[in-house]
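A single protein chain has been omitted from the complex, and every remaining protein chain is retained in its original position.
Chain lettering (A and B) follows the sequence in which the chains are written, and residue indices restart at 1 in each chain.
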Amino acid sequence: MNPWHADTALLDRYAHGSTDLASAASIEEHLLSCAECRERLANTADIDHVLPVGLIDAMWNEIADVVDRPHETLVERILHRVGVSESAARIVSATPALRLAWIGAVAIAAAFAVWAAYGSTHDPIVFLWFAPVVPLAGVATAFGPSIDPLHEVALAAPLPATRILALRTSAVGVTAGLILIPASLALPGFAAAWIMPALAVCALALALGTTMEAARAALVAGGLWVLAVPSWIWFSTAEPRRLAAQLALFGPTGQIFWVALTAIALSVVYLRREQFDFLAHQPGAAS
Amino acid sequence: MTVTSAHQVVVRDVHKHFGSTRAVDGVDLELDLGITGLLGPNGAGKTTLLRMLATVLAPDRGELRVLGSDPATSAGRLEIRRRLGYLPQEPGYYKGFTAFAFVDYVAILKEMSERRARHDEVRRVLTAVGLSDVMQKPIRALSGGMRRRVGIAQALLGDPDLLVLDEPTAGLDPEQRLRFRELLTARGDRTTLLSTHQTDDVAALCQRVIAINHGCVQFDGAPHDLADLARDRVWTATERDVHAELAWVTGDGLVRHIGEPPVGSTIVPPTVEDGYLLLQGQPVGVTDVT
Partner (left out) sequence: MERSRTADPRTDAQLVSAVADQDREALRILYERHATWLALRLRRRCADPGMVAEVVQDTFVAVWKSAAKYRGDGEAAAWIWGIGIRRLVGHLRKRVPEPVPDGYGAVTTQQSAEDQVLLGVEHGELSGALNSLSPELRAVVQATVLDGLTTREAGRLLGIPAGTVKTRMMRARIELRGALA
C-alpha cells in the first residue's frame, strides 16, 4: 500500500483548483483509496469555503427528498396520468386489497366487454344480470377494518371518512363503468338497461354500510340482486316467463323502480352519514 | 348540560355497552396537561374509553369534552381530530409499505397536502422515535418493538395537543421505554393519555394514574399515592406467611407479602404495583405471582 499521503497544503491548493494536472491526477488517484486524505480534504474545503457554505447539507436534503419518496404503485401512476392528486391516488391504492379490487373490477369488466362484443347474439339477460355487481367492488373497498388495516387510525384523522369512501367507491365504480358502458352498446336493445340497477344496488350497499362494514354491505346488496333476477323469473306468472321478467326488471317500469330505490337509498346514506365517522359496533368486543 | 371548564378533557358519567357487556360503566374524570396513565387489566374498559376520547366511538350516555370541543357533533370531531394523535391497540400496517411510506400516508390523512413539508415532518417524527436508520425498510422487516414505534411516530405527526396511546409500551425494552419517556416529556405543555396493564410503566412514565376495572374508575391520583395505599402493608420474609392477602417469591429469593403484617415483620416501602394489587382486593389466600 502506498505510504505517500498528500500534505495539507497540497490538498488545500487542490481544493482551490491551483494545482497542475500531474499533481491533481496523483491526488485524485490517491483519494480513491485513502479515507484519511478524503477526510482531510473535506475539512480543508469546509474551512476555506471553496464550496459554498451549507452546500454539502443542502445537497443531502435534496438527495434525502428523492430517496425518501414512497414508491409509486402502478395504480397510482395510472391515476396520476389521469390527473388525480397524489393524496387521492394514495388513498385509492394504499393496500393490496384495494389495488386488487381495482384491477379485478377492471379485468372482470373487460371480460364482460369482450363477451358482450362477441356474444351479442346471446341472451342479454346474463350480461344485465351480472353487470350491476361489478361496481359493487368499489363499495366493498370503501372502508372497514377487513379491507383497511388503518381504518381506526383513519377515523381519528381529520380527513373526512366520507371523502375516503367517495374516492374509493368512485375509483372502482367509475373505471368499471367506463368499460361496461361502451361494452353494453354492443348488445341489442337493452344497451343501458343495467346502469340504473347498478346504481341502485350500489346505493343500497352504501345505505347498508351505515349499519355494517362496507364489505359485508356490498355482499348483502349484491347477494340480494343476484337472487332477485332468477327469483323474479321463477315467480313470474306471465308468459313467456323469461321475456316478461326481463321486461319488468329492465323495461321502462323497472327503470322507474330502480331510480326510486336509488333515491331512497341515497337519502338514507345522507341522513345517516354520521355513522361512517365511527367504528362499527362490535357486540361483545369490550376491553 | 353544558360542560365548560379549563381542563383539556372532561368525562362526565359516560357509559358504553356492547350488547349486555358494560364496557364503560359511569366514568367521571378530568385530564390536564401532562402524562396520565390508564391502568387496568385486559377487558377493563381502557380501550373503549380511549376510543371515545379519540372520537372514534360515541358514548351511549354521558358528556364528553375534548380540547374544548364536543365530539358528539361532526364539527366538534373535526376540530378535535385536527389536534389529536392516536395509536390504537392493534394498529394495522399496509403490507409492502416502508415505515416512511406508512407514516406519510397517515400524514396525508392528517391533511398535510404539501409534499415537501409533509416529508420533512415524517422524517422528524421517525427520527424522534429513533427509527431514522430504518425508515426506508419495509415494515414487515421490522421487529415488533420497531413497529410499535412506527405507530407512535404517526401519532406524533403535527405535534398534537392531545396524544392518546393504547398500550404504546408493548414490545419496548427498558431502554426504549426510557427514550419513549423522554419523547413524551419533550412535548412540554401538552396532554398525553396512555393505557397499560403494567404498573412499572406507570411508575416510569406517568405523573398521574387512573386505575380502571369493570368499566369503573378505582383510583385517580399520583403514582406515589397509589403506592401509598399499601404503606406499612408490605413486608418480606424468607418463608411464605399464610396470613397475607397476597404473597409471591421475588427475584432475590425472598417472599413478598401484602396484607396485615404480623408484629416484627420486615416492612418494606410499597411500590406502585403493591398499591395496585391491594386495590384489586385479591381474595384472601395465597396467590403466586412471579
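FYI, a residue touches a chain if its C-beta (ideal position, glycine included) is under 8 Å from a C-beta of that chain, and two chains touch if they have at least 3 such contacts.
This one's a predicted model, so the numbers in the text were calculated from it and none came from an experiment.
Among B:Leu50, B:Leu64, B:Leu84 or B:Val134, only B:Val134 touches the chain that is left out of the view. Only one residue in the set A:Ile56, A:Val114 or A:Leu178 touches the chain that does not appear here, and it is A:Ile56. Where chain B meets the chain that is not shown, the touching residues are 98, 132-138.
Although one chain is hidden here, its contacts on chain A can still be listed: residues 4, 14-15, 17, 20-26, 28-29, 31-33, 35, 38-39, 41-42, 45-46, 50-52, 55-60, 62-64, 66-68.
Here is the rule we use: only the chains that are shown with their structure count from here on.
Chain centres here are Cα averages; for chain A and chain B they lie 34 Å apart. Of all the residues in chain A, the ones that touch chain B in their complex are 64-65, 67-71, 85-87, 90-91, 94-96, 145, 148-160, 274, 277-279, 281-287. If you check the complex, the residues on chain B that touch chain A are 18-19, 21-23, 42-48, 51, 54-58, 74, 77-78, 81-82, 84, 86-89, 91-98, 100-101, 104-106, 108-111, 113, 115-116, 119, 122-123, 135-136, 154.
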